[in-house]
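Structure record follows, encoded as structure tokens.
Not every chain of the complex is shown here; the ones you see sit where they belong.
Just so it is clear, A, B, C and D label the chains in written order, and each chain counts residues from 1 on its own.
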Amino acid sequence: MASISLHAVTKRFDDIGPPALSEVDLEIEDGEFIVLVGPSGCGKTTLLRIVAGLETATTGELLIGGSDISGVPAGDRNIAMVFQNYALFPHLTVAENIGFGLKIRGTSKAERRTTVERVASLLGLSPYLERRPGELSGGQRQRVAMGRAIVRQPAAFLMDEPLSNLDAKLRVEMRAEISRMQRRLNATTIYVTHDQTEAMTMGDRVVVLNKGVVQQIASPADLYRYPANAFVAQFIGAPTMNMLVGSIAGGRLVVGTAQLKVPERFESADGPVLVGARPEHVHIGDRGIGHLGGHVVLVEHLGKEVQVHLEIDVPLDIDDAHGDASEAFVATVDPSEAPVEGSDVDIVLDLDQVHLFDRDSGLTLTRP
Amino acid sequence: GNDDDSDVSPTTEAVSESESDAGDGSAVAPEPEDDGGAVAPEPEDDGDTPEPEGEDGTLRYFSMWNEGEPQQEVLQGIIDSFEEDTGVEVDVLWAGREVLTSVRAALSAGDPVDLIGFEAEPLAGALVNTGETRSLASVLEQQIPGEDVMVGDVIPSSFLDIYAVDGEPHIMPYVVNSSGIHYDGRRLTELGIERPKTWDEFIAASLAAGENAVQHDGLINFYNAYWLYWLIVRHGGPGAFNAAASDPTGEAWRSDAIAGAVEDLVELVESGALAEGYEGSNWPIAQQEWANGNGTFNINGTWLASETASYSSEGFEYRLLPFPTTEGGFESAEVYQIGWVVPQAADSPRAAQDFIAYALNSERLAGMVDVAKNLVPRSDIGVPPDLQDAVDMLAASPAGHRPYDGVQGDYPEYWIEFMLLDDQLFFGQISGEEFIDRIAAKTAEYWDSQ
Amino acid sequence: MSTDVHVSSLQRGGRLAGRGIGRLFVWSWVLFSLAMLVWLILAAFKRNNSVFRDLWALPDSNEIQNFRDAWDLLNLARTTLNSVLTVGGGTALTMAVAAPAAYALTRMYFRGASPLISFFALGIGVPVHAIIIPLFVGLSEVNLTNNLWGLTLTYMGVSIPFAVFLMTGFFRSLPSELEEAAVMEGAGPLRVFFVMLPLARPGMVASALIVAVGLWNEFLLALVLTYDVDKRTIGVGLLNTFGAMRYTSNWVGLFASVVIMLTPLIILYTWMSRRIIEGLTVGATK
Amino acid sequence: MGVPSTMDVSPPHLRHDGRRAGAFIAPALAIYLAIIMAPTVATVWISFTEWRGIGDSPEFVGLENYRHLLKSDTFWGSFNRTLAILIAGGLVVFFFSFVFTMLLREMRAKRFIRAVLFFPNIVPPVALAIAWGVLLAPRNGLLNGFLEAIGLESATRTWLAPDLIFRSVIAGLVWIYTGFFITILMAGVDRIPKHFYEAADLEGATPRQKLFRVTLPLTWDVLSVAAVLWVITAIKTFEFIYAFGGSGTDPSISTWTLPVQVYAVALGNRSPIFALGQGSAIAVIMLALVGVLVVLVRRIMRRRGVEF
């Protein structure tokens, strides 16, 4: 096991355009579980591959266990990677797949067998040792990939969206299993995902990347509660945080026609801001008691809660990754409070919970 | 060339004579001269009465020459004037050496082929021997347009007899080649070597001539075969090779004559006179080097002079050595004819015969000598300067024989198997005894399976 | 750990050296192929008596005459026309019949489709030599020898197996949803075929190119099935020129004819090589 | 894996009775039958006859042609040479193709190199043969000239001497066809997702291990197609050898292969034999050879059938 450090790592694939990774600094402690999230193309895979040695950084330093290993080829870094699609060799059996690395390293046949069997039983794969990947279910394949990774006790695990090919149910189960496995092995792990839930539940710390730049590194709970900027705020949480355009002037928070009291936390703030409110921090009331007026476009009953899509008369700040989104404002409410579709309602923002961001830099004005 | 143009008027007359029963309106046919009675197969021809009707004045001629070869150019000139003189349209196919492939294609498609010009040997093997050609006896009686002689008067019967069927000629030669050992006259003088006459002298001269004395393109199997065939003919006389090849028991190969021939060949191979790498020389590499002065002797057909003319070294003096004689052996010259046949299936046999007679006119045929540098069967036409030796050789020879003693033409399949063994002998891969044993067995086996 | 790194870097050094040698070999092979081509082209501009003397000498004079000779001998106007007619016609017609066949074989799911595919594929293994004799006799029965139509038909016949084989690969790889979508919209079988056809276009283009290049270089069938000068294709023309030039020892003329025949191919190839290569590989790897 | 007897698996909208599909297939099938299959059958029949094909009609002689061939040195020579191309040539072609494919995978100019290597496959074989002849000419050939120029005079050979000429021919064929098979193998290798190699890299696999543990097993089906194509190509090869001997001068008998012999015996050559029966018998033997070897190759390389 080992710590992993990246110092000012930059990666350019071509000379034009922005780099795929830019000045990434990251200290991962021995045994830590780091989750890497960010929109598509933000450089998650690239970072992983640089650590693995499948790609070389353009500039910057990479240390594993304290020593610079920039020049060490992938095979000698003692790092295991679980690929998104597992990269199981289709012509090898489960046992052969798990034992592949041992074979390459020339481990004796007998030793290989016992090791593979131990790992397989650990992963509940013992009955399938003679099958080929094509004859396994998605979850089983995932476990074979895990098996191949853990069998040789690597210094670190890298996992690139290992669950994205599984169906929802299985994903939940495998998620828990990977967490448990990682804790048992206490292996340094970098885990890439684009799944909210995985990001929030699996890691000790989460790294949010955008366009190759680290946005925030924090524990899941902190990330949710204290997003460092508007990007993180909107990226973490589903449905996404509603983001309204407003400004603070003269001690009042102005949003559309509403003039609200600025929460204590923000009293020093001033000028144009973005007001972020998570759907669960938006309440719907009858006309006359709320901050803003809205029109109910759609009511989605999700069983235990209801999502209300609203049209409001305040400009929204839409995440530009999905610029063509219809301008929607969402509130999550209890089934008992669901409004009628097509009705006009009042919207109350939970001012204790809203976030404010500088409208230019996007940086949070909240001090945690 | 322009020789032909001068012949216009006499030819017109001549042709009109022979066009007697062609019934072709375009041809001038004043006198229905009878030429029928002379030839035996004539009734057969007359049996196909509609045939002459079908002659719409087109002659389909398949030639062995490729476009661009001098012979082709000469023939093209003759054809042009023939067309002009007679109104017969000559539809000529310059098919190259694989002319018989095309002939076969045309014949089996039912397309008319009236005239084929090719080497006599394959013609004999592929067509004449199997009865697919017409007798040309009547042509001998035809007057040569523009001259006062008949074909029979100018073409020696010794040439015609070689391929005669039942005494009647089937192949009419227009080029006569031979083969022998070529050398640069100057070079021999410079080296101070006497022109060798006998085999022993030849070997001695070769050894004296230094490196690469005998240039040889060993990748051409039938060039390799020159040596042994010549030696057998020298030792055993004309027909000896053919007799050995056609002996069903194969025992004829065990004669003293052949043993002597094989022994001589082995002597040559072992002497080191042959240029290094001769067995892997891809034609025309060796003859090219020879012509460039790298080497002294080259066994080849008499066409070698014209083939190498374009690149031979300055002042090259083309000389030909008749194949060396052997002690107590025979003397004869190879007669390598290129000629015409008229297939049985011809639509316009008459026009074909007319063309033959027309082309044999001395002035027209002279093109073959002057331009193509070939020898022709008519002795009253000049000789290409480089081939004087060949003419002398032919004249001096007491006898003539077919190329490869007729084995190639008569037994084409056998010929292939022979060349295979001959190569091994000539490349020194097997001994003389082995060769004789194998060829004897092979011969017996071959005849057994026929 | 550090010793590990050391050892492995040594190994790596060995690997790199091995790779270096390998690359050198690859490049020499490439260079060799290019050198052959360059030599042929250079030779076409040399003179007959110097061409073999100094092999790599640059042409001392540009002998346009070589090309004139070659042009005349190849009878290029005529042979090109014939080749374009038979090769172009044969290719076009092959595609016209092979595309629907390949489509039906892969997309119509009728009983016997799979054995039929194998039956077509069988034809790839039949050497031309094994059929040319009866083919020749048969064609002459129906007066199609020495006839460009007959040659075109034959070209179709010999191209169909490979074309069908290549194109079944392409059609198989097309998504069936598109077909179903067309069916849902009420399209009949012919219509569905024409909807699918543009999708298979890369495959068709590639197959056509491969077929055409093969036929362009073909000369055995042309040699045996036609004999008239005015029915000669460029392949046979080259062969004949080969003969003539060799007998007259006009080597430079011969090289000039090769260059003449090669030029359109080189142009076509630099332009379309990716298509050709990819087309070939789709058929073979699908 | 036939269709279950009572159930129709195929979707009904796409399922057609033979007739509808027939209309699509008929033209191709008709021409194919007429031009390839009927003559193939006829060839078998002609091989039992003696026939010159000019005016005469075939005369049934039973197995005579075959018996004759079995005794003919020429035939066995051709037969052995064909096998030599097939096996020796095949080994060399596949060895080079593999090495090249592996090397090219990581080379930047791989597209260009592949295009150059493939090029001989679109050049008229006549031209290739001419070039090859010039290359190997004994004294003033390019190769020997080159060897002398770089001081390797001892390495010069008479490349076309009887003991080498056929190897030279095979070398020429290797030169031509390696590009073709590189192309096919590369397509197979390119199909292998990169992550398999990366996974192997992470395990520290050497290039050789990657070749044997990743590339080979994953290109097996492509290899089997390539092997089948090679069998066919090797047995069919004609133009290059034929033209190597020259036009009008029959190819030297020491380079004859089965197709050349068919041509020489039945179709053409300078002194033609017109033995159609015998030519057909050789053709039938070629067909049988193709058939047997294709089946054999596919059996040896069995695993997941590839259309053929």
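Odds and ends about this structure:
Assume a residue touches a chain if its C-beta (ideal position, glycine included) is under 8 Å from a C-beta of that chain, and two chains touch if they have at least 3 such contacts.
The model shown is predicted, which means the values in this text are computed figures rather than measured ones.
The full set of protein chains in the file adds up to the formula A x2, B x1, C x1, D x1.
Following the convention adopted for this analysis, only the chains that are shown with their structure count from here on.
The count of contacting C-beta pairs peaks for the chain pair C-D.
With every chain reduced to the mean of its CA atoms, the largest distance from chain C is reached by A.
Look at where the CA atoms of chain A average out and do the same for chain B: the two points lie 92 Å apart.
One simple way to say how far apart two chains are is to compare their mean CA positions; for chain B and chain C this gives 40 Å. A separation of 53 Å divides the Cα centre of chain A from that of chain C. Counting partner chains per residue, chain A has residues 73, 75-76 touching two or more of them.
Within chain D, residues 53, 137, 140, 246-249, 267-268 each touch two or more of the remaining chains. Chain C contributes residues 48-49, 52, 69, 72-73, 75, 136-137, 139-140, 143, 145-146, 223-229, 239-241, 243-250 to its touches with chain B in the complex. Within the complex formed with chain B, the chain D residues making contact are 52-55, 64, 67-68, 71-74, 77, 133, 136-140, 158-162, 164-165, 245-250, 252-254, 264-265, 267-275. Contact residues of chain D toward chain A in the complex are 193, 195-196, 198-205, 209, 213-214, 217-218, 220.
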